[in-house]
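After this line comes chain A, so read on.
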Amino acid sequence: MFNVLRRKLKQTLGRNKDLKVPHDKFEHGEGNGDKEKHPISNSLEQNKIILKEIFNNCSDVKFREFELGTAPAVKLLLVYIDGMVSTSDIHESIMNQLMLLEGLMEEISPEHTLELIREKLLPIGELSENGDFIKITDNILMGNAALLIDGEKTALILGIKEWESRGIEEPQSEPVVRGPREGFTERMLTNTMLLRRRIKSSRLKLEIKKVGIVSKTDIGIMYIDGIANNKVVEEVRKRIDRIKIDGILESGYIEEYIQDDWKTPFPLVLSTERPDRAAAHLLEGNVIILTDTTPFALIVPVTFFHFLQASEDYYTHWVGTAMIRLLRIIAVNISLLLPSFYIAIVTFHQEMLPTALLINIASAREGVPFPAFIEAFIMEGTFELLREAGIRLPRPVGQAVSIVGALVIGQAAVTAGLVSPAMVIIVSLTAISSFSIPNYSGALSLRILRFPLMVLAASLGLFGIMVGLMALLLHLCSLRSFGVPYISPIAPFIRSDMKDSVIRFPLWAMFTRPRLIGYKEPQRQEYLQIPKPPANPKRPSGGKERDNK
Partner candidate 1 sequence: MYIIGLVIAFCGIILFEAPKLIKEKMWGELMAFSGLLLFGMVISSAAVLNIDVPNPTALIEMIFAPPTKLLTSFFE
Partner candidate 2 sequence: MKLIEEGKISGSQFMWLLVTIVLPTAVLFIPALTIKYSGTSAWISGGVFTTIWAFIIVWVASTLGERFPGMTLVDYSSLILGKFPGKLVGAFYIFVLVLTVAIVVREFGEFLVSSFMQQTPIFVFNFLLIALAASAVRNGIEVIARMNHFVVSLMFFALIFIFTLVFSEADFKNLYPIFEGGILPIFRGFFTPMGWAGELFLIFILMPYLNNYREAKYAGYKAALMLGVIMSIDIVIALAVFGQQAADYVFPVHTLATYISIAGFLERVEAFILALWVAGITMKVSIWYYCAVIVAARTFNLQDYKPVVLPLGVICLTWSITIFDNITQLVEHFDIAWIGFSLTFEFIVPALLLLIAVLRKKRGAEKGR
């Protein structure tokens, strides 16, 4: 499998001058490392030549030759990538220690240089040995430094990774009123730290895989052992191992490769920027997939209702949250159906409207030259355009676009008699509703589906909408995300999971984990911890009142 891919890669990319044949050997990382061995020799000079050949024209790779400060000086070569290692570590923990030896002169013997350096001289936490060019190259590319010693057949790998990265900031895509302000960052170890800080348990497992033949991106699979379904974890591993691609640049790449159905417009993997949300899902038994170089973590398996939930839902009062969740469901319906309903009613079912409203709409539509469908299509299309422009443009210009859009949609089009005012209301309501869906990819799928429904409504009225909705329901029912039915608490109906889908019950009532996801350890809290006033009817301060008598 891998060789075929390699041959293909060679065929397509091999013509590229950057990928000369000797390089190619070092481009496949661990995949082939077990079979092909490229041991280093004990001549430092020769190793240096080969490494220089590997890192030919890579000016950011530094080769620093120096000598161990012993009496028969031993030659050393330090190879690292500038900008990916900690310079202070290079200076203080490595060079300073090795070059300026004091009081060790008499202990040195040429046979045990490596042991000496490893055991006594280098004050570095992460340290390993390796004697293979491929592994050494990989390590250097990962941001470690390699220390080659003259006369030794193994090199020391020094874990001194350090690079500039964005600090922990508030997530832009999922703002909350109440809740932690920390968001994931592009650095995976920061993200795992954020999750470990929330779940201090040795049962929280992290498995790191490298995906991407050229990019060698770190992918972390996190789950809580004993809560997460082993089959799901195994399936995640399998699907990630199946990815053979040149590079992974964002978790979206992973998402597209691991989802169950590639044709669906619905997202089958939930992405989040919020560590608290990821931690909550870990506790429910989901598996988190972290990708280095992106702040978006993937959560599997998910159901449709996960896309209508925000992390804040669990931090604010449950009655309010229950209401807000109902509101979101209404928003989903409006965002999906309102334009098509308008078209259907105006075109086919005028009798459904009260007479006064019908007259109003009819008189407003009097001067409009288009049929309702074209009118709706133009307006929805314009809105989608404006929205896209608003996202892509530089922020100051974006403002201008929205002003122009407001004028075009709200004012000029109506005054010019191109669209009716009712249509403007419909479009803006749809827009507001689709903004109130917390997850971007969830809202996106509804935005896409709006248009086919509009076509159906224009051709067959309410019946057409219903046919479209039935087809949609059929599709939703046939979807699965890692084995979990997509609209699971509703169909198949699971009574115990209704507590956290359409509405949210108080936390003490959410006694079990979601049944299809966290069934391995269903109980998540003590039973019936209903908060109540103290059993003693007299209040603690009650005695005082009597005293006053």
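One rule holds for everything that comes next: contacts are C-beta pairs under 8 Å (C-beta built on N, C-alpha and C of every residue); 3 or more make two chains touch, one makes a residue touch a chain; residues count from 1.
On the choice of candidates, all candidates are chains of the complex that A comes from, given by their letters.
Keep in mind that this is a model prediction, so the values were computed, not measured.
Checking the candidates 1 or 2 against chain A in this complex, the single touching one is 2. Of all the residues in chain A, the ones that touch candidate 2 in their complex are 348-349, 351-352, 354, 460-463, 465-467, 469-471, 473-474, 477-478, 485, 487, 490-493.
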